[in-house]
Each structure stands twice: as structure tokens, then as C-alpha cells.
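Removed from the display is one protein chain of the complex; every other protein chain stays in position.
As written, the chain order gives the labels A and B, with residue 1 at the start of each chain.
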Amino acid sequence: MSATNAPTEAPRWVTHALVPLINLSLALIISGLLILALGEDPFEAISILAYGAFGYPEAIGYTLYYTTNFIFTGLAVAIAFHCFLFNIGGEGQAYLGGLGAGVVGLAIGHWPAPITLILGILAAAVFGGAWAFIPAYLQAKRGSHIVITTIMFNFIAAALMTYLMVEIFIEPGQQSAESRDFEAGAIMPFVHDILAQLGIDAGHSYLNLSFVLALICCVLFWFFVWRTRWGYEIRSVGQNESAAVYGGIMPSRAIIIAMCISGGLAGLVGVNEIMGVHHRLLLEFTAGYGFVGIAVALMGRNHPFGIFLAALLFGALYQGGQELAFDMPNINRDMVVVIQGLVILFSGALEHMFRGRIEALFIRRAKTAPSAAAAAE
Amino acid sequence: MGENITFFVLMLDAMLRVSTPLILASFAGMFAERSGIVDIGLEGKMLGAAFAAASVALVTDSAWLGLLAGIAVSVGLAMIHAFACVTHKGNQVVSGMALNIMVAGLGPVLALAWFKQGSQTPMIADIARFKPVHLPFADKLRDVPVVGEVYSELISGHNIIVYLAIGMVPLAAWFIYRTRFGLRLRAVGENPEAVDTAGISVAGMRYRAMIVCGILCGVAGTYLAIAMNTLFIRDMTAGMGYLALAALIFGKWKPLPTLLACFLFAFAQALEARLQGVDIPGIGIIPVQAIQALPYILTVLLLAGFVGKAVPPKASGIPYMKEK
Partner (left out) sequence: MAASDAGRGASPPSGVVPPALEVIGVEKWFGSVHANSNINIRVAPGTIHGIIGENGAGKSTLMSVVYGYYRADSGKIQVNGETVQIKGPEHAIASGIGMVHQHFMLVDTFTVLENIVLGVENGRLLAPNLAAARSELERLERDYNLEVDPDAIVGELPVGVQQRVEILKALYRGADILILDEPTGVLTPQEVGHLFRILAALRKQGKTIILITHKLREIMALTDEVTVMRSGKVVAQVYTSETTREDLAAMMVGRTVLLRVEKSAPNPGEVLLDVEDLSVKDNAGIVRVKNISLQVRAHEILGIAGVAGNGQSELMEALAGILPRQSGHIRIKGEEITGGTARGARNVRAAGVGHVPEDRQHMGLITSFEACESGILGYHRDEKYNGRVLMNHAAIVADVGRQMAEYDVRPPLPRLRTGAFSGGNQQKIVLSREMNRDPDVLLVGQPTRGVDIGAIEFIHRRLVDMRDAGKAVLLVSVELDEILSLSDRIVVMFDGEIVGEVTQDEATEQMLGLMMAGERQTPQESTK
């Protein structure tokens, strides 16, 4: 009467590596067809892209600079996903994070760098987390759909930041809404500067030590999600809320913790942009990074290693895309956005389209060698 | 006194113009949501339609062909969404998001490839746009106090899509509440199992709802490109799709309240330009950004339950699977 004792599912690597790879390939194939339709050679496009992303030290620097942002937003979306929540509010949370870093930079830029930078990082995380707190609370306690509230909060953040920049932080006499430049203490060192001190010439790029922070976050993320009790509770609520309640876990707490950490991670984009690149407060530095985070998290299967790879891929696409736009007059940077959308479509919405058939292939093979397993019962 | 009326008339005039795409898009969302599908892809459909309409209008010099193209593209995108969500039971939020992003990139890419002017289309000649329609006697009545002003400024002089949008509202309401299709549509969104056991195809209803959604978004996008403006620029929808979603929620998925919510949001936008720098006694200067953020803040308050309850269709967002 009961089910067989043979494994009823495909090996882990199929689900976690093969299927995402196939989904990615589909997205790339369709993009390739599009490039073809626009009268260009897709293979040439790929090589230009690759060169533009990795072909020379400056390129690598820029690629990794983008990757930094995508790691932050990817991790942000991922931790929310672990609680089965959709944080679409990465843009707004990143914006607020930048505000936090900027406030610290303006206020105590004259303090020694390590202290200011650390406080800036903390402020960015706290501001970002706070911006995620209200939608989280509303979802947990009042059932308000977090997708809608986070989208709304993106717009509210944009309005808020514009107001603050125009009314409060703007440097007098400036045309655009930007603050004054930070003092030295609030400047996150560029990697190329550090390398230059070691005698290596790496050109000039935006890559700064926030990249290291991003990598640290990846490691901490892993430990938090899979090796702490809060991570355990978040995952339980995300996977099976009834079982979580059975286990004495309060869903509302898990939701709020997950979202606040999510917002905090997204907020760290502000460290990279404000303290790492622009060295002043300004508008619109989030540039869609929050949405890329969704693609990165989906492709990376919500695991920091996958997210790192996916973030690297998108970083390469962003940086290489510029080269592509330069070299191929018929294609502009928005091609990358199209690829991004296709990735989300196949890795997210159409995820199950092929997954079932692919996994079935592997299950069938496993079932033909069942006698040992059957005997074990 | 006359000045105030003129001010009011001009405000309402602007409000009507701004609210048109909002009304069309929010009603598009209404059809989708009422059938149980969450569609945050209104933005993408509008943008895609805008691009298609602009391109075709440019090439054929015909606004009506542009409209047709806009609708076709929007319906196509809606079908992809339906395919992912209904047939493949995919995640509806992710699908909507994916389409938005795809279109946001595709528009500029194609614009560059076809028109070579960066990520926008060239300006569209007047002949290929929807132009204001002047109702009879509008000129003659202009000088009649109050009534004449209202007639000639507010009611006459909009382009045809505005009239279409306003006319669509009672039509949609009639459709949803007084036809067989509407009855089944509402049923599918509340209790798809009841519909299934009555022998009606749940998937069929949802696809049909998405077609209507696509049509309305198509008109909205076309309006943006070749009626309200004269070309297509990247991201020209500027979040209007999400604002429409907010209006829909604020209007509790019902036609008349949604229309009023659209008017409210559009009025706020029209007000924004006027109130800039104006000192209001007792309150001071309202920052323009506060007015910009107002619709979104109101929606959040509504969702939090502070401004009445927003109860979506019960089956909203849940892919329908026959229970064993």
C-alpha cells in the first residue's frame, strides 16, 4: 500500500545546477536569436561581451564593481525567499541604505576612516532594514500583501529621497541635487589604489573594498541561514508554516527578521555607491539594481555560492554590455535588461516547464537500479 | 470668482488627461484580478503597447493602425503571462516582474535598431497621432459664463481615447455585473472549484480575462505614446502601471470606486504642478514630493487596514489545481 522505498526524486545536482543552467541557456538562446534578428552575429556579440567584461584590468574592475551591488541585492531577495516572501522593495531599501551611509559620511567624514566606514556600513544596513520593517510588520500582523507594499515603498522612497536631497542635503550653488563631497574618512578605498600601492597597475575602475564586504556577507549569509536557529526558523516558516507552528515557531517573528535582514543587505548597496564610488549623496544611484537582485537570487537558487556566480554573470553582462553597445551600433545596453527579464521568466515563472521532464529522466534511471534499495526495507 | 472656476476647470481638464491611461490600466488589472490572476505586469504591457503604437504610427502614418499594433503587442504579453501562470502554474508575481523588465529593455533595443535615434523613436507627425476632438459649438459657447467654460474647456477638446476610456467604465461595469461572462469571471476569482464543478473551464475563463486585460493595457499604452505625447521614450510609463494597481486596490476591485481612485490620484498629480511653492495657510508649503508619494502612501494605509478593508478576490494569486 505504501510508496516504494527507492529514491523518488532526482539527485540534488540536477535540481540545483542542471535545471538552472538549462533555464539560463534558454534565456541566452532567445537573446541570441534576438541579436540575430537585429542583424548582428550573436557569437561575435558574445566575444565582444566577454572581452568587455574581462578583457583588461579596468574591465574586470568594473565588472566586479557591478557584481558587488548584485551580490547585495541578490542576497537580500534570497533571504526573503527563504521565508517565502517576495521582497520587490530592494530599490527603495538600497536608496535608504545610501541615505544612511551618506548621513554618516557627511556628519563624521572627518573621523578616521575605519571608524567612519564601519559606522557607515552599519547605518546603511539599519536604514535599509528599517525601510523593510514596515511592509514586513504589515504582512506579519495584518496580512497586507508584501509584494504590493514593497512596490509602493519603492516609490515612496524615491519621493522621500528627492525631497531630502533637494531641500536638505543639496550643496548650495549646485545645479543637480547632490551633497557636498565627503571628507577622506568617509571614502571607501578603491581597489586600484590599493593595488597601485603594491605596484600593480589595474587601471581606474569603480571597484572598491565594498566588494570584500559583499564576499563577507556571502559567507555570513550561509552561516546565518543554515547554521543558526533564526535561520532555521526562517526556513521552516518559508517551507511549511504549519510545521513551523507545530514546532513552536512564530511565523510573524520569522517574517519580520527575514525582511529586516533583507532590507539591510539591500541597503549595503548604498555603501558601495555612496561611500565607494560617488563619495557624496546624490539621486538615482540604485539604477535598477534591486530588480537585478531578483534575477540573481532566482538563478542562484537562493544560495550564496550560486548568487555569487549569478551576480558575476550579471556584472559581466552589465559591463560587457557597454562594450557591446559601443562596438555594435545596432545594440545598446538595454539588451542586458532584456536578458535579465528572460532569465527571470525562465528561472522563475516557467521554472516548472522543463523541470518536471528533466527530473523525470533522472528518476527513471534511478528506479531501474532499485533492488538494493528495496531489499533494505 | 471667475478665476476660481477657471482654475478648477483647468485642473479637472488636466486630471482627465492624466487619468485616462490610469483608468484603462486599472480596469485591465481588474479583469485579471477578478479572475484570480495577480498581474503586476500592467507596466510592461503599457510600455510594450506604447512602443508598438509609436513605431507603427511612424511607419504607416496612421494612428489607428498604431492603436491596433499596441493592442496586439499588449495582448501578446498578456498571453505569455497567462501561459506561465495558468498553464504552467508558475509564480504570478515573478512572471509579471519578468515581463516588465523584458519590455523595459526590449523597447529601447528595438527603437535603436529600427530608428537609429538612441533609445527612443523619432517624433511622430500630427497626422499619425490622436488629436483633440472638438465637440460641436465648443467655440461658440466658450464665452458663456460657467457652463460654456466647462463645456469648451473641460468636456470638449480631449482626444478620442479619453472619451473611450470614460465610456469604457460603464461598459466594463455592465460587462462584469450584467453578463454571463462577468458572472463566471467573478466566480472564478472567488471559488474556482465551484466553477469547475459547474462544468466551466477555469483556465479558459482566465485566458479570456487576460485577453481583455491585454486590450485595455494596449489602449493605455497607445494613448501614452501617440496621444498624450508625440513619441516613445524609454521607461515612459514611469511607474504608471503600479499606480494603476494601487488605484485598483484602493478602489477595492470595483468599477466606480476604482474610477474615483484614478481621478483622485490623477488630481493629485495635476495639483502637484500647481501647488509647487504655494504657501497654504496653516500648513505651509507642501513639498511636491509629498503629493507625488500620496497615492502610494494611501494604498499602503489601505492595505494595512487603516482606511477600510481591502478584500481581494479569494482565489487571487493561487494557481488552480484539481484537488485529489
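One rule holds in what follows: a residue touches a chain if its C-beta (ideal position, glycine included) is under 8 Å from a C-beta of that chain, and two chains touch if they have at least 3 such contacts.
All figures in this text were calculated on a predicted structure; none of them were measured in a lab.
Participant: Under the definition given at the start, what are the shown partners of the omitted chain?
Facilitator: A, B
Participant: Using the definition of touch stated at the top, determine which of B:Ile5, B:Ala125, B:Val144 or B:Leu183 touches the missing chain.
Facilitator: Within the whole complex, the residue contacting the unshown chain is B:Leu183.
Participant: Looking at the full complex, which residue from A:His145, A:His192 or A:Arg235 touches the chain that isn't shown here?
Facilitator: Residue touching the chain left out of view: A:Arg235.
Participant: Any idea which of A:Trp13, A:Phe43, A:Tyr56 or A:Phe223 touches the chain not displayed?
Facilitator: Per the contact definition at the top, the residue touching the missing chain is A:Phe223.
Participant: For the chain that got dropped from the picture, name the residues of chain B it touches.
Facilitator: 177-184, 186-187, 190-191, 193-200, 314, 322, 324
Participant: What does the interface between chain A and the hidden chain look like in terms of residue numbers?
Facilitator: 1-5, 7-9, 12, 223, 227-229, 232-233, 235-236, 239-240, 242-251, 376-377
Assume only the chains that are shown with their structure count from here on.
Participant: Roughly how many whole angstrom separate the Cα centroids of chain A and chain B?
Facilitator: 30
Participant: Considering only the defined contacts, which chain A positions touch chain B in the complex?
Facilitator: 34, 38-39, 86, 88, 134-135, 138, 142, 144-145, 147-149, 151-153, 155-156, 159-160, 162-163, 166-167, 291, 294-295, 298, 329-332, 334-342, 344-345, 348-353
Participant: Of all residues in chain B, which touch chain A in the complex?
Facilitator: These residues of chain B touch chain A: 38, 40, 80, 84-85, 88-95, 97-110, 112-113, 116, 118-119, 234, 239, 242, 245-246, 249, 287, 289-290, 292-293, 296-297, 299-300, 303-305, 312.
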